[in-house]
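The complex appears here without one of its protein chains, the remainder shown in place.
After this line comes chain A, so read on.
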Amino acid sequence: MAPSISTFRRAICTRVNASRFLASPSPFRNFSSSTEDSTPFTVDIAVPFKGHKIEPPPQVVETSAKELMTFFKDMSRMRRMEIASDQLYKSKLIRGFCHLYDGQEAVCIGMEAALTREDNIITAYRDHCTYLGRGGTLPEVFSELMGRKDGCTLGKGGSMHFYKKENGFYGGHGIVGAQIPLGVGLAFAQKYEKMKAATFLLYGDGAANQGQLFEALNMAALWDLPAVYVCENNHYGMGTAEWRAAKCPEYYKRGDYVPGLKVDGMDALAVKQAVRFAKEHALSKGPIMLEMDTYRYHGHSMSDPGSTYRTRDEISGVRQERDPIERIRKLILFKEIATVSDLKNIEKEVKKEVEDAVAKAKESSPPDASELFSNVYVKGYGSQVFGCDRKHSTATLS
């Protein structure tokens, strides 16, 4: 065993002790069992964290074979889903606004790995993958995108309004920055109900210049609310590059009195480490700001080609060097957790899943006409009232 270990592998697992070293997978092991292996091992995080008024977390993160395989499969599913949405939009089955997340998958995957369903996540309109990460299913996504009644919000919300309350996913919001005060409200409720959970508020580099962000940050810091601000910096606010919109594009420093951390958002493991660190901070000391350095391959939305304000070379460069799925693939192959053909099979599986979901969603029907008027108000107020026109009468409002 020992002679076949390369120095490169030794460099990767710097913190591993001797016994773990000996237990590393060899080329002759049975691969199917190793993909389920939950034995933890550590991985170095390539890009260093940068801290603002805080000591960054360690540059190593613990993971396992099982976790890496889950990352790969989930991210591939998300990538496939977004590509399928692109095709559906072009065939006019999805209308209106459609903001795609491909390229940024590592952020939501890393977050999910570090959080529980007790924690809340709230994001803006680029929410398809975040919804999937929070327990949403592919048919629900496609049905909602196509405006069918089996969609996650009954076909009445659309691309920008995905919610899953029971799993702590609060959406799904169309107005830039408006979700931030909502998120602080979620954190307020967690503190009010004395829950040991945090709220992660996601916003983009464009929203980072909104006043309400700072208003809400002030309140969160004032009352020590368990709110974590996560800026998904994909460097473009629709068509405007970050350096043209912000005097200070170092978004993790914008919190001023609130500590911040800059994270390589294309590295799911780095995101996991940072999010775990941030959650601990939020629960004990108050708000913290994370900046995820990430990138989106598509334009801002389907109506934006995405190439008028950035070069195709830039896009393909990022895809070659920093793609989150490729990174995990390389790590899996390097650690010999699975073979190239295994991973190809997973991709095929995921492609089929997505295709099946699309077919199922296409069969679903649009909402019933009566749904136009449902859920405007809540039925069943549940309280007895007395007529204020002085009649002695009681009624239960319905």
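The rule is simple: a residue touches a chain if its C-beta (ideal position, glycine included) is under 8 Å from a C-beta of that chain, and two chains touch if they have at least 3 such contacts; residues count from 1.
In the analysis below, contacts and distances are computed from a predicted model.
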{"item": "Protein name as given in UniProt for the chain not displayed, \"NUBP iron-sulfur cluster assembly factor 1, cytosolic\", \"pyruvate dehydrogenase (acetyl-transferring)\", \"Nicastrin\" or \"S-type anion channel SLAH1-like\"", "value": "\"pyruvate dehydrogenase (acetyl-transferring)\""}
{"item": "Among A:47, A:60 or A:219, residue touching the chain not depicted", "value": "A:219"}
{"item": "Options A:182, A:202 or A:361, residue touching the unrepresented chain", "value": "A:182"}
{"item": "Contact with the hidden chain (one of A:136, A:171 or A:260)", "value": "A:171"}
{"item": "Contacting the left-out chain in the complete assembly, out of A:156, A:235 or A:310", "value": "A:156"}
{"item": "Absent-chain interface as seen on chain A, which is shown", "value": "120, 122, 151-154, 156-157, 161, 163-165, 170-175, 178, 180-186, 188-193, 211-212, 215-216, 218-219, 222-223, 374-378, 380-392, 394-395, 397"}
